[in-house]
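We show some of the complex, not the whole, and keep each chain where it was.
Just so it is clear, A, B, C and D label the chains in written order, and each chain counts residues from 1 on its own.
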Amino acid sequence: MKTYFYDTELKYDGTQLHSHFAYKNFNLLGDSIIAFIGPCNVPTENMVDLEDVQNNKNIFSENMLHFIVEHFDHDLEKMIAYQRLLIDLIIQEMTESHEDLRLKRVGDDIYDDIYKVSVSIATSSPVSCLIHTGINVSSKNTPLPTKGLEDYGLNPHAVATGVMNRYRAEIDSMIKARAKVKACK
Amino acid sequence: MKTYFYDTELKYDGTQLHSHFAYKNFNLLGDSIIAFIGPCNVPTENMVDLEDVQNNKNIFSENMLHFIVEHFDHDLEKMIAYQRLLIDLIIQEMTESHEDLRLKRVGDDIYDDIYKVSVSIATSSPVSCLIHTGINVSSKNTPLPTKGLEDYGLNPHAVATGVMNRYRAEIDSMIKARAKVKACK
Amino acid sequence: MKTYFYDTELKYDGTQLHSHFAYKNFNLLGDSIIAFIGPCNVPTENMVDLEDVQNNKNIFSENMLHFIVEHFDHDLEKMIAYQRLLIDLIIQEMTESHEDLRLKRVGDDIYDDIYKVSVSIATSSPVSCLIHTGINVSSKNTPLPTKGLEDYGLNPHAVATGVMNRYRAEIDSMIKARAKVKACK
Amino acid sequence: MKTYFYDTELKYDGTQLHSHFAYKNFNLLGDSIIAFIGPCNVPTENMVDLEDVQNNKNIFSENMLHFIVEHFDHDLEKMIAYQRLLIDLIIQEMTESHEDLRLKRVGDDIYDDIYKVSVSIATSSPVSCLIHTGINVSSKNTPLPTKGLEDYGLNPHAVATGVMNRYRAEIDSMIKARAKVKACK
């Protein structure tokens, strides 16, 4: 599991949710989680969440912290479980230093009371499975009530690094758990 | 996903972590999560966590809330991800009504500061994968510092029901997420 | 397993054999079997059976009862077994009230003596596996000798409902069979 | 897919439903369907259908035509679909020469009106999946109303050969169907 923070603003428009994005752009070969910061605006033709397409949902944010995860594996069910663990790890990271912050995961979303903090999708490519998760940095001008890292005084770069380290550790720890257990009857 | 609370004290000694436990005992056919309350004492020959065996760890509690989950599927990697989501859901349930309670998941364990709140293992049987998770009700006479539901004034039966509902909803929501997403390139 | 009869004429031209067809058109999320009635005319560029393409086979019928099945699973081998079970269930449904009707399944086709009654294909999409099966309603002007529901005095809507109920029950019953069996040595 | 008819009476007591039964006894290496004739009496400790165990069902027949199928594959879901196709093929074989015989498949059982004609189970071993299907030859002294091949004047050996040929052809034809189809979108 490789991790990488790309320290240049990059707009997320859905084309980043492609197989080998980390390899082609940052030369990371193999399973990876990468992060970058930038606006989010996904035109309908790039949306893979068909529920969003049907609801004409607008995926938009002036500034987000984006994560792209890729596992070279074909099991989308497992990837969706990993996606939700990633969301839980983001909440852990964000609340660790902010004891009074009450975030909760609902499916693959993060909410602070009625405020939406994130967007996320897990999908499969012909050679891998991928996750995109975007955490609002700014909460301005969003189509529905949101909160962002700026509202909490959280540094996006620090959150990115913390989350990527947690995710890598989680994956390692699950591989170990898989290998240390005896079957039952 | 069937759910069932068995309202009679039952001691967990590791033999409950067997395929078809819910079917044979409670006539639940298919994927299920069940709960019961009782002491926990797993003799070494019933332990499936080989790390615990190697460390001569003693799995003991005077009283615990136990969950047994069974999925008729062979993917232990996915089951370990589900196990960790279950732990997160238990934390959600326990902290929902106790805003000041600071629990954190470390791998498949729940900690309150230095106090261990739970034990858990995920394994595979010849026909399925299973999870056992035990949450301390009592924290007395445990081999290491622990906290339990009694220390927090939480009702075990209520927690059991809340967790089982959350787990069933999570599984349903992941099945839906799997079915509503388009592949990417 | 969701079932749906779309009560408006719809021409099958092969573009219906696409992932999420039931979700996009009828808002059925998840595994489903749907039915509709209409002509069948699949241009070569939409054919997925390469044997038909090589043989320049013409997939045409003036009027057919169509079924589209989608399972969000990647195992095309299993889907082909399900397809053949579906064909057997269609025969069961058609012959239940017509004791003298002698239909037989040959591979994934239904024959009445030398008359072809159906066309069918099972394939995989990037996120699922799909089946199309078309049963002739009319047997007029077909490229080879055929029989259709009209020849047997069978009501297409009633057959559709009967088949969909049988298929859903079959899938449910297989899930139960999977969960109630002990492994052998 | 190898086929073999063992032309010596053999009692089925459940121990034949073991991996490598055909290899150890008849030197058939690989996927196989074999048949033999003999009484059926499965003691509870050899039963793998836990529903039968729970219902104290008695699996008994004075004389049956037995099939044992083994595929060296781990997918029990697919094996259950194959089992039901096998049942359909047995019905095809039995009714081909007896046009007036009305048999129907209900799950994995064959019924002639209220008379049970067969027993069947599909399960998994540590290296393979297996099916046992027994067709009554005799219908005498069975615990519930049954019919057998003798009642229909059908020759067990001829039925055995016919069914095994049909099963091998079905498997071959499904492998070809898998290989000749293009993916859809």
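FYI, a contact is a pair of C-beta atoms (placed from the backbone, for glycine too) under 8 Å apart; a residue touches a chain by one contact, two chains touch by 3 or more.
Since the structure is predicted, the reported quantities are computational estimates derived from the model, not experimental observations.
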| item | value |
| --- | --- |
| Entire complex copy count, 4 subunits given | 6 |
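The rule is short, and it goes like this: only the chains that are shown with their structure count from here on.
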| item | value |
| --- | --- |
| Turning angle required so that chain B lies on chain D, C-alpha fit (0 to 180°, nearest 5) | 120 |
| Distance between the centres, which are taken as Cα means, of chain C and chain B, whole angstrom | 42 |
| Mean-CA-position distance for chain B and chain A (Å) | 26 |
| CA centroid of chain A to CA centroid of chain D, Å | 50 |
| Sequence positions of chain C contacting 2 or more other chains | 19-20, 23, 29, 125-127, 178, 180-183 |
| Contacting chain pairs - touch in the sense defined above | A-B, A-C, B-C, B-D, C-D |
| Interfacial residue positions of chain C with respect to chain B in the complex | 19-20, 23, 29-31, 72, 125-128, 175-176, 178-183 |
| Touching residues (chain side chain C, partner chain D) in the complex | 17-19, 47-51, 75-78, 80-82, 84-85, 88, 92, 99, 102, 104-105, 107-108, 121-126, 130, 170, 173-174, 177-178, 180-185 |
| In the complex, chain B residues that touch chain D | 20, 23-24, 27, 29, 74, 126-127 |
